[in-house]
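Please read the structure below before turning to the comments.
The complex is shown incomplete by one protein chain, all other protein chains being positioned as in the whole.
Right, chain A next:
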Amino acid sequence: MDARLRRVNKEIADCKNDKQSNISIELVDSSPFHLIGAFDGPEGTPYEGGHFQVDISIPDSYPFQPVKMKFITKVYHPNISSASGAICLDILKDAWSPVLTLKSTLISLQSLLCSPEPRDPQDAEVAKHYMTSKSSFEETARYWTQIYAGGPGKEDMGKACDEGLRDEVVMAGLDRAHVDQFEALGFERSKVIDVLRRMNYRGANVAQINDDRVVEELLKS
């Protein structure tokens, strides 16, 4: 049997047999080289209670070249693109070793959720948010977990997961008062959210950003 196929089949089987790690790997179609991995958000983090899915694609030269992974579930995290789910993690690049497995890589992703590395960001805006105010960042990350990863608190919010009723201000990690303030100047609410998010109008930063600059940006956008 082809060495790659034998190895991947064994990895999938090992993962099925392992009930402790709570990591799952499922086939998408009949090919064992395109999979979906899943795990729970780590306890004591803003991702707790969420269930995260990862798209796994196994290259031809696996395991000598790293496996390709990206989040299917939207995640608010400095090292994960909030738009595409792309992941910035050394073992998925140059630090990959052929002795690593799909399961061990998924466990690494899980622990990446515990320990963000904002100095090597995938999503610069999220990283800025993290650096400016960790508590505000965590609030946003928790909200994203509720909305996208089925995290707790969903019930209290009723139908919040419906696109229309989602609180965009919380989604962007902004202060409602700030959004209201600029909306009152006659700008569209969604535009205000977009600009304030891009400018990282949060925490201690607020004092340093002149209102005129915000208005300038709003006029430009």
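Just so it is clear, contacts are C-beta pairs under 8 Å (C-beta built on N, C-alpha and C of every residue); 3 or more make two chains touch, one makes a residue touch a chain; residues count from 1.
Criterion: contacts and distances are computed from a predicted model.
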| item | value |
| --- | --- |
| Complex member absent from the view - protein name from UniProt, among "TBC domain-containing protein kinase-like protein", "RBR-type E3 ubiquitin transferase", "Ras-related protein Rab-6" or "DNA-directed RNA polymerase III subunit RPC3" | "RBR-type E3 ubiquitin transferase" |
| Among A:P63, A:P121 or A:G151, the residue in touch with the chain that has been omitted | A:P63 |
| Residues of chain A in contact with the chain not shown | 3, 6-7, 10-11, 14, 21, 61, 63-65, 91, 95, 97-101, 103-104, 107-108, 111 |
